[in-house]
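One chain of protein is taken out of this complex; the other chains stay put.
Coming up: chain A.
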Amino acid sequence: MQAIDFTIVLQAWPYLCSGLAFSLALTATAFTAGILLGTGLALAQHLEIPVLGHAARIYIATMRSIPLILVLFWFFFLAPVILGSLSPDGRPVSIGPTSTAFITFCLFEAAYYSEIIRVGLRALSRGQVEASQSLGLTTPQTYRYVVLPQVARTVAPIVLSQTIILFQDTSLVYVLSLTDLVGATSKLVQLNGRFVELYVTVALVYLTICSLASHCVAILKRRTAGHAAQR
């Protein structure tokens, strides 16, 4: 075995950074789309919108009972076949690994975020909606100006915790041969065999990012707790 030499990391750094950039881009996209879609799913259930509310419930239950890696495989292998059978010539329609990763993470995270938001909606005092109604605000206005801003504040720490998990989960795209942070590291290891230096480094990168984010969660939690106590 070669002597441990961390200078290899310096050479590998740009490539690792491009991997990290992909991980962060995937996290950011899944976060944004997940929050938007998740809010929609949560509202459909909370407002008991006919058909949609029920569909949202089934969707969330399904997504939450399947391992993420299986959803990735499902989109990668099955979705092209299904899309193909719908197209006129019947040939499988390839989605490609990158699109698969983005679509899967957005749809998967939406289910998790929506459950968090739904709990936030349920926790909000009924009086807030009644006060809005009594002032003549319409239901969309009530949710836009009164309900959702308050729910956003209360669920922020939990949403951020979920996003930390999401960031770690993006490493699963390795199975689609994509070059995220873990994917980039593995490719380098295959080339130069420096697995100790590289895997230690990448672990430290995850550790740093996630502990910083956890620290933010703690701060947010204290803030929301302080706010609730004041009320």
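One rule holds for everything that comes next: contacts are C-beta pairs under 8 Å (C-beta built on N, C-alpha and C of every residue); 3 or more make two chains touch, one makes a residue touch a chain; residues count from 1.
In the analysis below, contacts and distances are computed from a predicted model.
Engineer: Quick one: the chain not pictured, UniProt calls it what, "3-oxoacyl-[acyl-carrier-protein] synthase 2", "Sarcosine oxidase subunit beta", "High-affinity zinc uptake system membrane protein ZnuB" or "Amino acid ABC transporter ATP-binding protein"?
Structural biologist: "Amino acid ABC transporter ATP-binding protein"
Engineer: Among the options A:32, A:128, A:192 or A:211, which residue touches the chain absent from this view?
Structural biologist: A:128
Engineer: Hey, which of A:57, A:153, A:187 or A:221 is the one touching the hidden chain?
Structural biologist: Considering the complete complex, A:153 is the one touching the chain left out.
Engineer: Applying the definition given at the start, please give the residues of chain A touching the unseen chain.
Structural biologist: 125, 127-128, 130-131, 133-138, 141, 145-146, 149-150, 153, 227, 230-231
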